[in-house]
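What you see is part of a larger complex, with each chain still in position.
Chain IDs A, B and C follow the sequence of writing; residue 1 opens each chain.
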Amino acid sequence: MSENWLPSLKTDTAQAGFELAVKLSRMAVKITQPSDEVRTRLRAAYEQDSEQLIATSHVVAVHFQTIAAANNWWR
Amino acid sequence: MSENWLPSLKTDTAQAGFELAVKLSRMAVKITQPSDEVRTRLRAAYEQDSEQLIATSHVVAVHFQTIAAANNWWR
Amino acid sequence: MSENWLPSLKTDTAQAGFELAVKLSRMAVKITQPSDEVRTRLRAAYEQDSEQLIATSHVVAVHFQTIAAANNWWR
């Protein structure tokens, strides 16, 4: 994981901040399970599982809270 | 997801902020599972499952926290 | 959901704030599952399920955090 994938928490818009939150939620999974092949296989299953989709949405919400604060809520 | 669906976190009222929190909780699911057909099918099931309804309510609560702070709690 | 059910986050007391947190946790469920009949049926089951009661208590705790901040912790 040597690449620079998180240069900043600043985003131009709230929507870009939300998309960054989605990215952060995925990066933590990628760090724990680095195999693209395994993640792709798991994704095919959990995309059809509403419990896991809600759990993913929850993680995004926590990251969005962090990013929104970092951007002073784009006021 | 090229459309502009989140122009701002500002809302006129606390209730509009709550409704925006519901929207954000759904958008994270939509980004992860973009198929309208699959989401509609999943929705039919989880709407009848109190555990998942509570989990959804939890995600809304986290987003509402963010939005309330963004609006200085509509004081 | 056209009625005005959340005029403000301000409450006179901490206890009234807690009761508002309970209301918010239920409103998110109501928005996702608008049928009174279905919610009543689900309620009969989850009221007897300690896991779901704890999950509900969790959602209330998150909303209470928001409401307490909005009221400057009733200091």
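Following the convention adopted for this analysis, a residue touches a chain if its C-beta (ideal position, glycine included) is under 8 Å from a C-beta of that chain, and two chains touch if they have at least 3 such contacts.
Quick caveat, the model's predicted, so the values are computed rather than measured.
Asks: In this structure file, how many copies does the full complex comprise, given 3 in place?
Replies: The complete complex, not just the displayed part, contains 6 copies.
The criterion applied here is as follows: only the chains that are shown with their structure count from here on.
Asks: Any idea how many Å lie between the Cα centroids of subunit B and subunit C?
Replies: 16
Asks: Determine the centre-to-centre distance between subunit A and subunit C, using the mean Cα coordinates as centres, and give it in whole Å.
Replies: 27
Asks: Which positions in subunit A touch two or more other chains at once?
Replies: Not one residue in subunit A touches at least two other chains.
Asks: Can you list the residues on subunit B that touch subunit C in the complex?
Replies: Residues in contact with subunit C: 13-15, 18-19, 21-22, 47-51, 53-58, 60-62, 64-65, 68-69, 73-75.
Asks: Under the stated contact criterion, what part of subunit C meets subunit B in this complex?
Replies: That would be residues 1, 4-10, 24-29, 31-33, 38, 42-43, 45-46, 51-52, 55-56, 58-59, 62-63, 65-66, 69-70 of subunit C.
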